[in-house]
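Missing here is one protein chain; the remaining ones are kept as they sit in the complex.
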Amino acid sequence: MNRFRNVLMCIALAAVLCVTFMPVALFAQATKIVIDGSTTVGPIAKAFAEYYMSKNAGVNITVSESGSGNGAKSLINGTCDIATMSRFMKDEEFKAAVDKGVFPVATVVSVDGIAVIVHPSCPVQGLSVDQVRDIYTGKITNWKDVGGPNVAIVIISRDTNSGTYESFESLVLNKQKISDKAEYVGSNGAVRERVQSTPAAIGYVGLGFVDKTVKALKVNNIMPDEATVTSGSYPIARPLFMFTNGYPKMGSTLYSFLNLYLTPKGQEIVKAIGFVPITKY
Amino acid sequence: MQDQLVISKGARRFKRLGALFGSTLLVALASSSVIALLFIFYFIMRDALPFFRLEGVREFLTSTHWYPSRDPAEFGALSIFVGSALVTLGASIVAVPLGILAALCLSDILPFAVRQVAKPIIEMLAAIPSVVYGFFALVVLAPLIQARGGTLLAAGAWMVLAPLFLVSTTVASDIVSSRFPQRLRTPVRIATLAVLGGLGIGALLALTGVLNRLVVSSGTNALNVSVVLGIMALPTIVSVSEDALNSVGRELREGSYALGATRAETLLKVVVPAARSGILAAVILGVMRAIGETMVVWMASGNAARIPSPWFNLLQPVRTLTATIAGDMGEADQVTGSARYHVLFAMALCLLAFAFIMNLVSEYVVRRSRKMRG
Partner (left out) sequence: MELGTRKLFNRSFSLVSIAAIVLMALSLVVLLGPIFVKGSSAFVFRGTVEYRMLMLNRFGRGNQAVVEAEKASAEAARKPVLDLIRGFEGEMEQRGPEFRAKYESDFRELKGLVLELFGPSPGEPTPVLLRQQYGQTRWDRSKLKLEGILFVEEYDYSDPTRMGVKVLKPRVERFRGTSMEPLFGDLERGIEEMMRPRLTWYWRFPFDDSYDSHFFGGIWPEMLGTIYLAIGSMLFAVPLGIVTAIYLAEYSGEGHFVSLLRTCISALAGVPSIVFGLFGLAFFINTMKVSQSKSVLAGALTLAILVLPTVIRASEEAIKAVPLTYKEASMSLGASKWRTILTVILPAALPGVLTSIIISMGRAAGETAPIIFTAAVSVGKPLAIWQTLTQPTPALPWNIYNLATEHQAVDEIRHVQYGMVLTLVVLVLLLNLTAIIIRARISKKLRA
């Protein structure tokens, strides 16, 4: 009798498990979009995701922000649908993608200027690109050499998994080495957090991350904002990408999500977040 | 044997086969941890060896230039190893004396009721997740150190050095005065106390002055991380040391008391030496916890790949192995087998090897003590 009851309980447990997990078979094709990549494009992706999910129930969009390089890797491995990147894919990444049968296609969803930020108490108002380079490579170590008080500069940079770092490296550093005194943090938000709490710090973030708690410097006498970035006069500007595996099928969920940036609402979102909307690149 | 009074031969064979099958299954399931460990070693090693094949070992271990994304890339991880070692050393300085003292207190000094209150406190410290410690280190401690680092260090120095001075001056004055004949003892003792005490306080005040004037340029530094890692490692050290102290039999303690030793003397000269292997094992476990911690160091150590300029200057940012793995994993391109990806696995391999060796050492120590105790 005992054994019979045990067997019955096992069957009941198995039935419960089946019922809980059977929808996997039925709903295995449930619509989801997995987005991975840059912390700069992250806020745009998150806002788009929220807007899209509010207009289309039944779609689950998840956003990770672990770095442009990680996004590329996920796209190549097939573990994400959209890779948000704040830099273009490198040659090796393209090659690896094609080897794996993935054909990356870039969509520019916004333009961004990399703002060089300091603490608001720093008297320096602007620097030239050369000065920024010298600070980051360690040739200039004290604020007094650029017009400030006699305080050692604390350099904040992005970890090397960052597209922002890569863009900064190619646009400003001219391939020189960053000083080994530089502190590394993992995201735009973290750079801002360090700079806003350290009076002697200097850092670089995407334009959407500049707020009242930090001060953006003029670079080559040009203040970064929408006008100077789109016209190209701001020297450190770059497009922000969403990479997909080939062009998404017309009419699919991925297609309508990817083209959100072209809609008026999408442009409003990009602008509200602090980046520069774009319709043609 | 089982109820085999009236059982057929076939049934008996079936039962024996069933038992054999059951115990094989049991062994297979039980060895899952062995399998898991082997798999971990295999996968980490599989992805770590290509780095050594590509780049060799010398640069990795001796150069301090860490520029993995440049072209040509430089993989000098010495500063990162030193960073890990430095924060572990700092954490041990905080945790080991405190932990052993706390364990002694728990096992011998506190009454039972207070012990029942103290143990949950320690368990709570152990249960707090590491990201909460990291959050605390980044959001609360870092701005504090940046604004008042010097004062904090001065306060810490007072907390540590003042009792030491007190105790040592008393003891020293005692020893000195005991050399003199009876009449002169008291004045000599007072004199020594005054001189040594004055010197001590003077030194402390000078130190405080120097420390107060320190300017901390960045609150996310090795000191921040060392303190928090020390607090994280404390519960491990305390609980394992306490177990070791408790396992020292009552006879040793009672014998020592019977000979007229005070409690402090018993603890320091009899109990601790008897439990020293267990305490060593506890320290090793605490060190392993500190060196393997990721979130705290990623958030609050500053991540600057350089050896601080006097090497003991904990007020400068450092970079640890664990934070490098966590932070750089994003960019590492595993698909093309770049050295950049494999170097992270090489670091993971070093961590794994270190943890494994430390574990073997602590097991050896405990086993040898058990053998000696017979």
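A and B label the chains in the order they appear, each numbered from 1.
We adopt the following convention: a contact is a pair of C-beta atoms (placed from the backbone, for glycine too) under 8 Å apart; a residue touches a chain by one contact, two chains touch by 3 or more.
Fair warning: this is a prediction, and the values are worked out from it, not measured in the lab.
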item: Contact list for the unshown chain, restricted to visible chains; value: A, B
item: Sole contact to the chain not displayed, among B:101, B:157 or B:191; value: B:101
item: Option from B:124, B:147 or B:259 whose C-beta touches the chain left out; value: B:124
item: Residue among B:51, B:81 or B:133 that touches the chain left out of view; value: B:133
item: Absent-chain interface as seen on chain B, which is shown; value: 2-3, 19, 22-23, 26-27, 29-34, 36-37, 39-40, 43-44, 47, 98, 101-102, 104-106, 109-110, 118, 120-125, 127-136, 138-140, 163, 166-167, 170-171, 174-175, 178, 231, 234, 238, 262-265, 267-268, 285, 288, 291-295, 299, 322, 325-326, 329, 334, 344-345, 348, 351-352, 355-356, 358-360, 363
item: Positions on chain A where the hidden chain makes contact; value: 20-24, 27-28, 30, 32, 34, 39, 42-43, 46-47, 49-51, 53, 60-66, 74, 77-80, 119-123, 148-151, 185-190, 192-193, 199-200, 208-209, 211-213, 265, 268-269, 272-274
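Everything below uses one rule, namely that only the chains that are shown with their structure count from here on.
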item: Centroid distance [mean C-alpha coordinates] between chain B and chain A, Å; value: 36
item: Residues of chain B defined as touching chain A within the complex; value: 64-71, 79, 142-143, 146, 217-220, 298, 302-306, 317, 319, 327-336, 338
item: Contact set on chain A toward chain B in their complex; value: 66-70, 72-73, 76-77, 92-93, 95-97, 99-100, 152, 154, 159-162, 165-166, 169, 175, 177-178, 180-186, 194, 197-198, 200-201
